[in-house]
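Here the structure is laid out as structure tokens; the discussion comes afterwards.
Only a portion of the chains appears, each positioned as in the full assembly.
Letters are used for the chains, namely A and B, taken in the order the chains are written, and counting of residues starts over at 1 for each.
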Amino acid sequence: MRSVRLHSYNQSPSIDLVPEPEISHPFDVLVRIGGAGLCRTDIHIVEGQWREKSGVALPYTLGHENAGWVAAVGSAVEHFSVGDPVIVHPLATCGFCLACRAGNDMHCMSSAFPGIDSDGGFAEVLRTNARALVKLEGGLSPADVAALADAGLTAYHAVRKASPLLPPGSSAVVIGAGGLGHIAIQVLAAVTEAEIIVVDRSEAALDMASSFGAHYQVLADGSEVASVMDLTGGKGVQVVLDFVAEGGAERRGPAMLQRAGSYFVVGYGGTVELATIDIISSELNVVGNLVGSYTDLVELMALAARGSVKLHTAKYPLDAFAQAFEDLQAGRVRGRAILVP
Amino acid sequence: MRSVRLHSYNQSPSIDLVPEPEISHPFDVLVRIGGAGLCRTDIHIVEGQWREKSGVALPYTLGHENAGWVAAVGSAVEHFSVGDPVIVHPLATCGFCLACRAGNDMHCMSSAFPGIDSDGGFAEVLRTNARALVKLEGGLSPADVAALADAGLTAYHAVRKASPLLPPGSSAVVIGAGGLGHIAIQVLAAVTEAEIIVVDRSEAALDMASSFGAHYQVLADGSEVASVMDLTGGKGVQVVLDFVAEGGAERRGPAMLQRAGSYFVVGYGGTVELATIDIISSELNVVGNLVGSYTDLVELMALAARGSVKLHTAKYPLDAFAQAFEDLQAGRVRGRAILVP
């Protein structure tokens, strides 16, 4: 089959002909890819930023946002049949450790992460395990939802954790209205009645955010803390969801909080620096967020099926990977680039 | 009446004869002081560190950890009678703002803090309001519990917030086995079944911590992160409660956490610096803690009444304030210094 494989860091991946993966474990499944999202993490992988963390041996197949149809199942798989349309949770987890038992799939003690530490979904067929599959219902098409498998899941997970802090009458700031942020805004609008304030450097992104449900737009021009304070009568907000978390956002985000407020870190790159006197005197919280659980993905699919979360996608044939990659690097992709084999 | 009053910063407070306070509001109460805790914050006040934050006009009466007997009540007070033994919540709150409504007294939008921003309890009589009083039951004596009003309350509040994260089989680190820490250890032992690991620079403090219920002692000699990792099979703990939060504790505390762990900041002085990549990749939480609620104080009194929390105190007559202050500065006080008028 064709697959997009990275042979060495800082060089363009190539499209290779390789054998299809095979079932090797009773809970393995093969998924015929219907769509695989391309994201900035793929750029970082090619640049070598994940070399040590993933420890993956080159060459290998990229692609960690996958959806398609079940193509084969291991001997012990009972919950899926060949042909089932599925979206693929990014982690193939063990189901035995206490993290898996508690539904915290992202903290599984022995998981695989196809597309990061093993062969991924920029290919005709992907191998993962049966615990990673969520059956698509309500007529959802793999290529339309693939980007929800990772970007959407991460945004959903953070908003879901924040939602108990956001009763009617409260306010939330979303920093960064890009790939994850525009999903977060839709989820906030769906599962809370909070006032949603979006902060971004781009006027175009702010305009789009409004169409997704944001109530107030704040241009990130250095005065964003003051703007948020103005919008909230000087009090600040209950929750800041930071999808940027670098370049100063990580300093300004916590400054937008009211007493007992919570700063949710989703993006990365910068460093949070907070004097302990400020942490205690306002009783602030800093909350890390990592991908999401299997149940988060099931719930996100329910939102997608009823039209509460929509994705903007630009589809490319698998063979056009180089073009898609170049468009992404050049900032020419509107929404999310999806490779369709 | 006699009272210990600060006339100018960096000079010793003096014992003055002043008129007793009077009821001026329907919910005011006067409390005849049975005991008032002296703490390091009082040293910081004399040094002027609170000058701007409190905005208090000099001279004024110190003392923010108070207990005694109701001496007079305002016209609208129904829940207390003259002679009732009481411990005094440090904040005199409004009862109307949403923070008060939710039981978050420490976030009241219009509270007073006697001893910090108005006349306190190093005196024969203190004025506060009826919302601050907790009736003492089970034979508790004001002088014996006074230090629970602030130090104890703060420790209790933090442990109580942490306790849902500490099921049987989990582990908690307490950094700093001093005034707050030794209460925190007792509360942890009472309301959780977590393994309690205490970290302190002093062997004597570690020994005392064992007698209060700590299961493991770790000397803070620079290798404490490694020691905690060893004690937890390399995994780290679910919760770190940091009563120091300066001098490097604020760096080492978060390093002791396992994935999805929580670092509770109670002490202050240092700065928390965490790369956002580390916050998200382990999905860590940083949790600020500030004093405690009225309900926290009620619960803490229940623990004290059944003997689950005990204080070591050194009692001084009010007239011996100078001696008590000097002993505290010199580190000669074992446990908590209490002024008894």
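The rule we apply is simple: contacts are C-beta pairs under 8 Å (C-beta built on N, C-alpha and C of every residue); 3 or more make two chains touch, one makes a residue touch a chain.
Computed from a prediction, not measured in an experiment: that's the story for all the values here.
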- request: List the number of copies present in the full complex, noting that all chains share one sequence and 2 are shown.
  value: 4
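As a convention for this text, only the chains that are shown with their structure count from here on.
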- line: CA centroids of subunit A and subunit B: separation to the nearest Å works out as 42
- line: Interface with subunit B, subunit A side, in the complex: residues 99, 104, 106-107, 245-246, 250, 259-260, 265-277, 279-290
